[in-house]
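Questions regarding the structure given below will be posed in turn.
Apart from one protein chain that is not included, each protein chain of the complex appears where it belongs.
And now, chain A:
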């Protein structure tokens, strides 16, 4: 379980990548990761390619991020989900609130 964050080379994109387990153990790390995002970062990607596990606490964390960032970013994308993770997001209707690719 770990969380990595990085800016793209032009600074316009902030990526949070979560490996292994995405659950309440990451509450603080996740919150402090998105608190770094400033006005100059129009896009955020939560990259879940290496996320094996996710539960409803992760959904809560994602919603909080969306509330907190509000209009300061142009889009929050949840990217590269494995099929079962994508299904969890779909059941929870997250496709209505986030851009899920």
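Everything that follows uses one rule, which is that contacts are C-beta pairs under 8 Å (C-beta built on N, C-alpha and C of every residue); 3 or more make two chains touch, one makes a residue touch a chain; residues count from 1.
The rule is short, and it goes like this: contacts and distances are computed from a predicted model.
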item: Choices "Histidine kinase-like ATPase domain-containing protein", "Spermidine/putrescine ABC transporter permease", "Cytochrome c oxidase subunit 4" or "Glutathione import ATP-binding protein GsiA" - which one is the UniProt name of the chain not shown; value: "Histidine kinase-like ATPase domain-containing protein"
item: Sites on chain A contacted by the missing partner chain, in the whole complex; value: 6-10, 13, 15, 17, 21, 23-25, 27-28, 31, 45, 47, 49-50, 52-57, 59-61, 63-64, 67-68, 79-88, 91-93, 101
